[in-house]
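The complex appears here without one of its protein chains, the remainder shown in place.
As written, the chain order gives the labels A, B and C, with residue 1 at the start of each chain.
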Amino acid sequence: MSALGVIVAVLSVAVAAAVGVYIAAWVDIVLARAVAGVAVRPLEALVAPLSWGAAAALKARTTTERPDAETWALAPALLAALAAVGLAAVPLAPGLLAADVANGIVLFGAAMALVVVAVFLQGWSPNSPLPMIGGYRFIAEGLSYEIPLAVVLIAAALPARSLAIAPIVLSQENLWNVVRQPLGLPLYLMAALGLAFWGPLALPEGEDLAGGSSLEVSGVSRILWRIAQLMILVAVSAMGAAVFLGGWLGPLLPGAAWMIAKTLVLLVLLVGARHLVARVPTERYVIASWAILIPLSLLDVFIAGIQALVAAR
Amino acid sequence: MGLTATIARLAASAPARCFPLVGAQAEEVAPWLRLDPLLAIVDSPRAADVLLVLGRSDDEMLRAAAAVHDAMSPPRGVVVWSPDGVAPGRWPSSDAVIVREPGEIALTCRRLRDDLLGRRVTSSPDVLPDLDPAPWRGVGPFGQGGTGMTGGVPYGRPLAGRADDRDGLKLDQMLVRVGPFLPPFPPGLQLDVKLQGDVIQEVTIPAAIADAAGSSGGEAPLGAPGPRGHAARLAVAGDSPFTAALTRPVPIAELELPRARHHLAWLAEALRVSGLEAYGLRVLKLAFGLDLESADSIDALDRWLRRNVSLRWGTSHVGVVTGAQAEGLPGGPVVRASGDDRDARSLDPAYQRLGFEPVVRDEGDALARWRLRVAEARQSLQLAKRSGTSESTPSGVAEGPRGPLAADASPSAGLVALLPELLAGMEWGDAVTTIVSLDVGVVEPSEQRAAAGAGPS
Amino acid sequence: MQGVAVTLAIFFVTIAAFLVLRSAERRLSPRTSTAPARVPFTGGRSPDTHAWNRYHVRYYPMSLLFLAFDMEMVFMYPWAVVFVDEGLIALIEMFMFIVILLFGILYTWRERALEWA
Partner (left out) sequence: MILDVTFWAFAALAVFSGWRVFRADSMVRAAYWLLVSFAAVGVILVLMKAQFLGLILILMMGGEMTIMAVFMVAFMMNPAGLNPMTMVHRNRVAIVAGVVSFLAIAALGLFARFPTAPAPGGVDPTRKLGVELLGDSMLVFQTAGVTLLATMIAAIAISSARGRFGNADEGSVEPVQLVAADAGDEPGEEGPR
């Protein structure tokens, strides 16, 4: 265990998260303009996240009458830390992995399970009605997407015979999981949108709650919350690329380039979903998740299981 | 300070984030502001740089406006749009920047924002006195104003009380005083919503609003397009063509284009509330540049809406207005979406000559109202195209985009009155979908209301 | 252990970094807070009570269902590791296990316990 190795790993995850977040914010702006039918100007939009963030940063922090100040401060930090841990669990190339643990998808699952805590605290802490409704909504949402998320990751682990991510990537050498387990990636992406409370699953922060759990937040805290949310998007995109799109596997280019390219593809998909899919109603989402998505994810496990058995024979 | 200045320079190209307070006679200005790249309309005053006061407000709305102003995070500024160059009513903030021309609103906001962030202008000071809602400091055994487990006013407010609920649990009932400036709701709409969890138990309408919606006139359709683009569009004509049509013949094209434009602007807002802000902007652009040749664009829009499963999921079977409920309403798209074909235009010989048939849907839910409005927008373009120079026949009733206008009734009064019945038992999100789909227009100038009460002057 | 150390380091460093960044806003903008500025926003009118209350979680049956399924996941992870080695028998076992649990969802759905509005 070398201290230098730990420092390098922490720094590289920080850089990856920062770059990923910036790209996500930029892609969001570009896609929004494209969908709105106004001139896109991708290069000009490159500075937009920076200037928008700067404008927001110069605002003072607001508070409410009797908030839970400590948990309110903790919420964005916790969300970001969980996203960073999730991102650290994803290998960039063979051997290039920050958090090399034997139970990679369990680590990822544990980090993502705690996202519910961060978002709930963000909504609960200000002691304000609309954010609180948002926070409670996210619990309903979180309890609904968590099981499909874990189950499709488990299905991907079946052919690899391991819960670590690198063997899962290697097990896709002949055929990527996106083809082998056709239900896996769509279910994963739906859960990923929920994790990032983004676009169609932005239930805690929906426009119907006037911003919901982040309604009372201003200034730097507001940007930090948005950054943490985008970090989650980046982390789930990277994990999706590794587990379903064959990670670093690919011809010609070096492995890391493939991994980055695949992550970006998923990131664009997830970010774009916000501009094309309407926000789903909370209650109907919960029912659909339990009555349809969870059974489908279990079906996915069986498809994966039968396939793994046939392949092993 | 060096750091602040550097960040302020970085921020210079960002849009000014505005929280609009839409008053009477400003409904036709407000939607188009979203099209301006200099501005970003935000949902929460906490995130806004500029409070944008549009049109005229009554005293009650001004009180709320002051509260919204104080809720904004400093540095903050105020821009008031007032065609006659004076601040509306008794607007208490003396440092408001007053704009006469609608076309200058965006640039003024942007300049004010830059000055605020660069610390060249001081942040607008609080309007309301710094008073706790109830005295609590040092009160009670712990000095926080509370007594016992649930008594007293800890930190200035009491705790919520219990109430029965349909699932047999007796938990707390939370009263949320919605409006008049809560973004997903129509400007001016005030509701006292009693919630348990996220389900609405009871909705009551504060007396003043019920009053306003019931009073005369004031349908505010969107102005006609003019030659000078944005600025000209924003220059509001004193009267809408629909109120004009009450008393004199108006070319049908001048009624039908604004109707289509109103429906599309409504659709843009409805899409925004559904989480599709970007697509809403596309629709808003279409509405802004709407002309007789836009039929294809509306068809494309209709196809897109019909294919979008997520929108259908969020709106079908939501907020059903039954046939019986529709019968009690004066008319309008809401009624026609519930299987009732009342439309003042059917009685107009000029429209009859054009072969006018009202668009009707039977489902009565939010989705039906969405589709009906798009279909009506399409129909309006056809009518406008076919009408040539023919004019409407004044009969004392004219069909506005929200329903029939008469000299003494606004079409929204019935809708506001229907809300308590419609919303009880709904989940919050569905309730918002329902309210948005009804297209309620609430804001009325208090002067007009007073004038209506005092009789002709 | 390197992986564990990195994970812990990343977690705590990120938390610390975000808390430090958050406290930076005091330098950027002076913070003022008056009573009217602290009123929770619902559109311009003051609330009668605190928002914190005995909040009626409408989805409580679903959350109980979740507890059972959370337990199910604990069984699935180790099962996934040994699945291929154990072969068909593992598939059948998990199939039966999951079908049993699906009856739970079916029952809940039929009882309309997932609905709340």
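Going forward, a residue touches a chain if its C-beta (ideal position, glycine included) is under 8 Å from a C-beta of that chain, and two chains touch if they have at least 3 such contacts.
Predicted model only: the values in this text are computed from it and were never measured.
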Chain not shown, its touching partners among those shown: A, B, C
Residue touching the undisplayed chain, where the options are B:D132, B:D165 or B:D302: B:D165
Residues from chain C at the interface with the omitted partner, ascending: 1, 4-5, 8, 50, 52-57, 60-61, 63-68, 70-75, 77-83, 86, 89-90, 93-94, 96-98, 100-101, 103-105, 107-108, 110-113, 115, 117
Hidden partner interface residues of chain A, rising order: 1, 66, 68, 71, 101-103, 106-107, 109-110, 113-114, 116-117, 120-121, 124, 127, 136, 139, 142-143, 146, 150, 163
Touching residues (missing chain, whole complex) on chain B: 142, 144, 146-152, 154-155, 159, 164-169, 171, 196, 199, 201-202, 317, 320, 424-427, 430
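Rule of thumb we're sticking to: only the chains that are shown with their structure count from here on.
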Two chains sharing the most C-beta contacts: A-C
Where chain A and chain B are represented by their mean Cα positions, the distance between them in whole Å: 34
Approximate Å spacing (C-alpha centroids) for the pair chain A, chain C: 14
Set of chain B residues in contact with two or more other chains: 4, 7, 44, 46, 71, 74-75, 133, 154-157, 174, 176, 182, 197-198, 427, 430
Residues of chain C touching at least two other chains: 28-30, 32, 35, 37, 39, 41-42, 47, 50-52, 55, 57, 116-117
In the complex with chain B, residue positions of chain A that touch it: 31-33, 35-38, 47-48, 50-52, 54-62, 65-66, 129-130, 133, 136-137, 199-200, 202-203, 206-211, 214-219, 222, 274-284
Contact set on chain C toward chain A in their complex: 1-7, 9-19, 21-22, 24-25, 28-33, 35, 37-42, 47, 50-52, 55, 57, 59, 62-63, 65-66, 69-70, 73, 76-77, 80-85, 87-88, 90-91, 94-95, 98, 102, 105, 108-109, 114-117
Footprint of chain A on chain B - complex, ascending: 4, 7-8, 10-15, 17, 37, 43-44, 46-47, 49, 71, 73-75, 113, 117, 133, 154-157, 174, 176, 182-184, 195, 197-198, 271-279, 281-282, 285, 308, 310-311, 313-314, 318, 427-430, 432-433
